[in-house]
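The structure appears below as structure tokens.
A single protein chain has been removed from this complex, and every other one stays in its place.
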Amino acid sequence: MLNEAGRVIPEFIEGIGPLKPFKGVFAGFPEGKMKSPLVPYVTRDTEKLLPSLRDAILATGLKDGMTISFHHHLRNGDFVVAMVLDLIAEMGYRDMTLAPTALFPIHKSIIKHIESGVVKAIQGSVNGPVGKLASHGGFDVPVLLRSHGGRARAIEAGDLSIDVAFIAAPSADRYGNLNGSDGQSACGSLGYCVADAMFADKVVAITDHLVQYPLFPISIPQNYVDYVVKIDQIGDPSGIVSGTLKVTRDPLRLLIAENAAKVIEASGFIEDGFSLQTGAGGISLAVADYIRETMKERNIRGSFGSGGITAFFVQMLQEGLFETLLDVQSFDMEAVRSLRENPNHVEMSASFYANPHNKGCAVNQLDAVILGATQVDTNFNVNVNTESDGVLLHGIGGHMDTAAGANLTIITTPLLRGRLPMVVDDVLTVTSPGETIDVVVTERGIAVNPLRAELEITLKKAGLPVINIHDLKNEAYRISGKPEDPEFTDKVIGVVEYRDGTVVDVIREVKTC
Amino acid sequence: MKTDQSKGQAGTLESGDILVFIDLSVQEKGISIDLDSPSIVPFGKQIILTIKDTLVNLGIHDAYVKAQDRGALDCAISARVETAARRALSSTIGEVGRCL
Partner (left out) sequence: MSLKQLRRTALYIPGNDPSMLLNSGIFGADSVVLDLEDAVSISEKDSARILVRNALNHVDFLGAEVVVRINSLSTPYGMDDLKDVVCPRLDAIRLPKCEHAQDVITVSEVLDQLETEKGLDRGKIKIMPLIESALGSYNAVEIACADSRISAINFGGEDYTADIAAQRTREGLELLDIRMKILLAARIAHIDALDTVFGNVNDEEGLLAETSLIKQLGFDGKSIIHPRQIKPVHKVFTPSEKEIVKARRIVQALEEAEKKKSGVVALDGRMIDAPVVAKARRVLAFAEAMGLA
């Protein structure tokens, strides 16, 4: 069937069930009640701190075919996913569904558990090697990709029913209070796993830093956590937080960033109360840098910065350019420190951040968001999942959430990466539908979505190099030549779920020549 | 080092460039190309066409080409192929491997 994003999707997929087609950004209307987890039973004498991970797994009553979840706050330094899966394999479990918030290159080692049948399916973001495996037909059940907000929604609505959540906790007490602020593996915010803790039937916290009861501050409280296990090391600190992320020095990317900042300024958003989200990429940081200068020059006090937080936003908080930071993921040491010490730096859950089916999420309050893309097409559809060879390599992150929520959504991208045109006739995969994208900023011009005609006039008046998206695409093709699309088989290997639970696109297996 | 006299290399492995090695001392007829490129799916055919056209325009019909592409455009590919071919034709020893 054809969905509203113009994509052909199957009506039913074995192992996933019937698919609901995407109907429009805010057209997916929720029904029914939220999921309720098991009613727990704990007495005065219950010992929640168990001697080993094996004991904890046995205590949860884990069975073959169940769904287990993980979070990615330890990013590329995480030991917990591999540790749990190795043990589960050793204990003889099979056909598990994995529901990580995201997987990283460090999780390459789980491929053996996929091949051996310990893991049957993945619902969650896959990056790098696991995505590649999926694209070459390594899974029987397609990978189900969700955004950060969409995953929180799916858990709360019961679409993603988690049997056991394993939570890597940089700090914990023996009664199950957790935070990410302290300890040798400190990662800052634990925002992505809050829904897991609240809605999974069983919750196991795994820590390498056990403190006296009660832990303070508390991110995830004791009343959601069944068991606590202390191990030597939950992660490698050097892979958990990055060093200081640097603003790009590449003149081409700086030019793009400067133009993006000018777009925001010309749009009239930089006034007191201004709110902004950017990623941690070089262009994004450079945009923030330009905006910071403007805010200082004009003495503007913004309201909040949100999303993944970097030292850059921390500095803006300290300079009074933002009143508050809303932090779902702390990218560097400085963000971890600030979250621990500054009361205006606030941890938020994925649901608070971006779930479209709660009573209000933060992305709806955003003035402007700066996002990237692996492809944008002439209908302004954005692909962040598949590369130009059709291989699934990236998760969705908060892309479709912030694009839908923010008042002004800007995609910054070089027009070409190497020879690859970033603006194309048709994206290989629709992640964020065109109607949620307002402006595409490249080094060779700024394209405005025709749905925002008034914005186009404003930007032209401000003297910005506005160009029709088709002309921009033609310019890219003139330089690179027209790219040939990869060939796919009919087999669906990935489902891109929109944040509301409908299906915006599917990803097919690449044909290997 | 007489064997080096029909070999040439040009280009780099920097982004946007291509490293081309050409051997004109092949026994087989025709141009055979060993291409490694991040853009192989969208542009592989075009890259191979550019390499062949450039060689044919230089009057070369039999050659082995090893090309490690880093996202080069046709005009850069053609320049690197031409340089490598001219270096091979010029019979100057010691050109090979210099760019690595």
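We call the chains A and B, going by the order they appear; numbering starts again at 1 in every chain.
Criterion: a contact is a pair of C-beta atoms (placed from the backbone, for glycine too) under 8 Å apart; a residue touches a chain by one contact, two chains touch by 3 or more.
In this text, all values refer to a predicted model and were calculated from it rather than measured experimentally.
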Where the missing chain makes contact, among the chains that are shown: A, B
Candidate in contact with the missing chain, chosen from A:L255, A:I300, A:M333 or A:V346: A:L255
On subunit B, residues whose C-beta touches the chain left out of the figure: 10-11, 14-17, 72-76, 78-80, 82-83, 86-87, 98-99
Residues of subunit A (touch criterion as defined above) contacting the omitted chain: 251-252, 254-255, 443-444, 478-479
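In this text, only the chains that are shown with their structure count from here on.
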Chain centre separation in whole Å, for subunit B relative to subunit A (CA means): 42
Contact set on subunit B toward subunit A in their complex: 15-16, 38-43, 45-46, 70-74
Of all residues in subunit A, those that touch subunit B in their complex: 388-390, 417-420, 479-481, 483-486
